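Quick notes on the structure that follows.
Presenting chain A:
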Amino acid sequence: MTAVPTSWFLLLSAILFVIGAGGVLLRRNVLIMLMSVEMMMNAVNLTFIALSRHLSSLTGQIFVFMVMAVAAVEVAVGLAILIELNRLRATTDVDDVSSLKG
Partner candidate 1 sequence: MIIQSIWLAIAFPLAGLLFNGLLGRRLGRGVVGIVGPGTVALAFVVGLFAGLDLLALPAQDRAIVVTLWNWISVGSFRAGMSLLADPLSVLMVLVVTGVGFLIHVYSIGYMEHEEDRLYARFFTFLNLFIVSMLILVLADNYLLMYVGWELVGVCSYLLIGFWFRRGDDPQDPVRLKDGELVPVPANLNPADSGKKAFIVNRVGDFGFALGVFLIWTTFGTLNFADVFGAAPEIASGTVTVITLLLFVGAVGKSAQLPLYVWLPDAMAGPTPVSALIHAATMVTAGVYMVARSHALYALAPTTSLVVALVGVITALYAATIALVQTDLKRVLAYSTISQLGYMFLAVGVGAYASGMFHLTTHAFFKALLFLAAGSVMHALGDVIDIRRMGGLRQKMPRTYWTFVIGALALAGFPLTSGFFSKDEILAKAFEFSPILWALGLLTALLTGFYTFRALFVAFWGSARDQELFDHAHESPGVMTWPLILLAGLALFGGILGLPQILGVDHALAGWLHPAFADLEGEGAEAIHHGLSAGLEWGLLGLSSVIALLGIGLAYWFYVANPGWPADLAVRFKSVFKLLVNKYYVDDLYDLLFVDPGKALARFCAQGIDNAAIDGIIDGGARLIVQGGAWLGRLQTGFIRHYALAMFLGVIVVVAYFFLR
Partner candidate 2 sequence: MNSMDFPLLSLLLALPVAGAILVALLPRERTELVKGVAFATCVAALVLSLPLYFNFQPGVTGFQFEEVTDWIPGLNISYHVGVDGISLFLVLLTTLLSAVAVLSSWTAITEQVKEYMALMLLMETAMLGVFVSLDLFLFYVFWEASLIPMALLIGRWGGTRRIYAAIKFFLFTMAGSALMLVATIVLYLWGGGTSDLPKLLSSQIPAWLQVWLFAAFALAFAVKVPLFPLHTWLPAAHVEAPTAGSIILAGVLLKMGAYGYLRFALPLFPDAVPLFAPWLSILALIGIVYGALVALAQEDVKSLVAYSSVAHMGFIVLGTFALTPQAVSGAVLQMVNHGLSTGGLFLLVGVLYERRHTRLLKDYGGIWVKAPIFGSFFIITALSSVGLPGMNGFVGEFTILLGTFRVNVVYAAIATFGIVLAAWYLLVAVRRLLFGPLNPANTDLSDMNAREIAVMLPLVVFFFVIGLFPNLFFQKINPAVETMTSQVTQTRAVAEMSNE
C-alpha cells in the first residue's frame, strides 16, 4: 500500500481552509460563522498532522493539541458572547450587529 502523498493532504487542507474562510465571509448567521472558523482551524490541524508525518517530527502534533484546546475555549467564549448578544437583541444575524460604525 503506497502512502498518500503529503501534498494531497496539504491541498485538501487548503481547500478546507478556503471553504471555512468562505463561510465566514458569506454566511450571516453567527453560529455558522463560528463553525466556519472552526473549520479553518481544523484545516490547519490537518496541515500540521500531515506535515508532522512528512517531517517525522512530533512538534506538529503538539501544536494540534494546543489548537484543539484553544478552539474549544474559543467556542465556549464565542457562544457566551452570542448568548449575551441574543439576550440584548434577539437575533443571530450578524448584520444586525452593526451599530458601531463610521
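Candidate selection criterion: all candidates are chains of the complex that A comes from, given by their letters.
The rule is short, and it goes like this: a contact is a pair of C-beta atoms (placed from the backbone, for glycine too) under 8 Å apart; a residue touches a chain by one contact, two chains touch by 3 or more; residues count from 1.
Model, not experiment: these values are computed from the prediction.
Here chain A appears alone, and the candidate among 1 or 2 that touches it in the complex is 1.
Residue ranges on chain A touching candidate 1, taken from their complex, read 21, 24-26, 28, 33, 94-95, 97-102.
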